[in-house]
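One protein chain is absent from this view; the other protein chains keep their places.
The first chain written gets the first letter, and so on, giving A and B; residue counts start at 1 in each chain.
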Amino acid sequence: MKEKGDVRLEHGSGGALSRDLVEQLIHPLFKGESFPELLDAGPVENGSDIFMTTDGYVVDPPFFPGGDIGRLSIFGTCNDLSVSGAQPLAISLALVIEEGFQLEDLHRALGSAAEAAREAGARVVTGDTKVVPRGKGGGLYIISTGIGRKVFPLPLSPRRIEPGDAVIVSAPIGAHGLTVLAARESLPVAASLRSDVACLYPAVSALFPLRDGLRFMRDATRGGIASVVNEIVQGSPWGIVLEDAAVPVSDEVRTVASLLGLNPLEVANEGVFVAVVAGGIEAAALGILHAQPLGTKARCVGRVSAECPGVVLTRTRVGGTRVVDFPRGLLLPRIC
Amino acid sequence: MSDESRLARSLVSEIHEVSAKIGRQVRLMEVCGTHTVELRKQGIQSLLPPLVTLVSGPGCPVCVTPSGYIDNAINLVTEGRADVATFGDLMKVPGASGRTLSSLTGSGRVKLVYSPHELVEIAKGRGHPVVFLAVGFETTVPTIVSALLEAREQGVHNLFLYTAFKTVPPALRFLLGNPSHGLDGFILPGHVSIIIGSDAYAFLEGIRPGVITGFEGMDMLVGILELLRQIQRGERRVQNAYPRAVKSGGNARAVELIERTLEPRTEMWRGLGPIPGAALGLKAWLSESDAEKTLGIPPAVDREPPGCLCSRVIAGMSTPPECALFGKRCTPDDPVGPCMVSSEGTCAAYFRYGSSR
Partner (left out) sequence: MCLATPMKIEKIVDARRAVVSEGNVQVEIDVSLLKDPQPGDHVIVHAGYAIETLTLADAEERLELFRKLAELSGEAGSA
């Protein structure tokens, strides 16, 4: 990757270019002996059970059916901690507010964040507020840092996966990204859609008793399921084979995605996670999830395979095969 | 196994049987960009016998629009002459300058639309010219002119079309005019055919078999099977394998609307050059709604980046892996030519869905 030129919107879309930016420009600057891997959430020092994560929330529009930036900034950060095996404890919120943003909208967004923190059992312990001149911001941006205590005793890492392991998706996909896109562009098609933004800790932690059988988890945010499964096998001796027909998608999302020419596998979620569990215990894992309010539609969507190292394939409905790539470019509706 | 999977399996096995009976390589062109994507996305490509080669054709409206068209659109905005409205497909396409429309979305003067119908309200709500980037084949053409007429009926006169409409039958004739095309049959575009009707392909009769095909996995398996059967029997007919949607005369209202408002033109197809009569432009009675005439837009320059093989790929003469830039200098995130830029460009489809052949 060249170190000259413009940062583009695609660098933030959660796909291949985002990954390149982090791996080739950002990570090398911060990689140290103690932290060979830059993780979504990591220990504050080697061996510590105190985990930390951070995220920037720039969603446009800030209020959308099913949620808002405040709720997102709490749950998104809690979810990152949860899938790393940590129980969320404390959150900080740094606000960057654009001059002209309405005070009542600020109140509404932060009220929503406060309520979300209560639901998640996490305390907002500190924060910061900055105001930038009109035209220099995006309405309201929130940077949220979370601290949690690791309660799952093993590392949740793609390095632990083995051929035959099952890939589970916790809930129907595609709702959040389509909802936000439709709200932002005022697309008439999505009146029935709502974001799935939710606190995943209860469903995620319900799997912790699987112990060694629970290999890896990640919430499927920007870039969707396609991004997560590719990240899992990137540089790995193993690949993943999915089954198109097994991926849980609601009728609404399927229809809206079809109308907009988008693939639900590539759409962002805020209430869905991917779990890789040892082959043979997926029925137990699904049983656990089905008893959880946010996991009632969890499905096993594929398996880790030795046949396609570093690659994700899927079996299509007519029995063919194709590659599932990292999402490329921006999520834009198409008619072609 | 479901009924559908069982049927799919038997279609695939028939395809293999017929291919073996034919006993030689056959090259089938999928004309339509949506077929290029769906054939790979639904794994049909992976199920075909090695003696059947799919060749991608020029039916990708974004791919065949000259790069200068995007620059002209961008200049309308940057020079304050008009707002621009567009389908999402054009947002990321780089002009010859390398600039894209998506880089201008912050200005509020570039508006994404899902349906041309939105243009009426968009134009009403803005006091200055709104130019719609009217790109598409016959499926999309009637929807756009319908919106223009609706706007005019409502007394809205600040909506203009910057047309880059293309038509399929003249393009097919053009391809067949090259004696070394090497094609044995055509997978004809199902949704274009809804508009123009199966009779529009009469010129293919006796020249090459053509099967009008839908877009579900089963549709495409049936379409390919029927083509192979024709080839095996030495037939060269036009067949409609999408009868639930396509009629012989097409959609009469849509055809009438097109004939009333548009006339055939000869315009540049990026990579292929000018194809006689394979474009459509607004008739004289609508010239005040024609952005090129009214807003003084210069002709669109077409500049092929060095090393880019798109012109051959669009014509079905080369495959993406044969291009030295493919997957290296040219990727969907950093595209060089139009075949990689468009979501249904041949190179993008090959790259994303991992076509191994």
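Basically, a residue touches a chain if its C-beta (ideal position, glycine included) is under 8 Å from a C-beta of that chain, and two chains touch if they have at least 3 such contacts.
Computed from a predicted structure; not experimentally measured.
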Q) Which displayed chains make contact with the chain that has been left out? A) A, B
Q | Contact partner of the left-out chain, one of B:Asp71, B:Asp184, B:Glu226 or B:Asp333 | A | B:Glu226
Q) From the list B:Asn251, B:Ser289, B:Thr319 or B:Thr346, which touches the chain that is not on show? A) B:Asn251
**Q.** Option touching the unshown chain, where A:Val151, A:Ala191 or A:Ala306 are the choices
**A.** A:Ala191
Q. Looking at A:Ser92, A:Ser205, A:Ser236 or A:Thr255, which makes contact with the chain not pictured?
A. A:Thr255
Q | Absent chain, residues of subunit A that touch it | A | 188-192, 250-252, 254-256, 258-259, 261, 334-336
Q | Interface with the undisplayed chain - residues on subunit B | A | 3-4, 7, 10-11, 14, 18, 32-34, 59-61, 87, 114-118, 136-137, 139-140, 142-143, 146, 150, 189-192, 194-195, 215, 218-219, 222, 225-226, 229-230, 232-233, 239, 241, 243-247, 251-254, 257, 344
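Please note the rule applied: only the chains that are shown with their structure count from here on.
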Q | Distance from subunit B to subunit A - Cα centre to Cα centre, in angstrom | A | 34
Q: Report the residues of subunit B in contact with subunit A in the complex, numbered from low to high.
A: 4-5, 8-9, 12, 33-34, 40-47, 60-62, 87-89, 91-92, 102, 112, 114-115, 118, 136, 140, 217-218, 221, 331-333, 342-344, 351-354
Q | subunit A residues within the subunit B interface of the complex | A | 9-10, 15-17, 185, 187-189, 259-261, 311, 313-323, 325, 328-330, 332-336
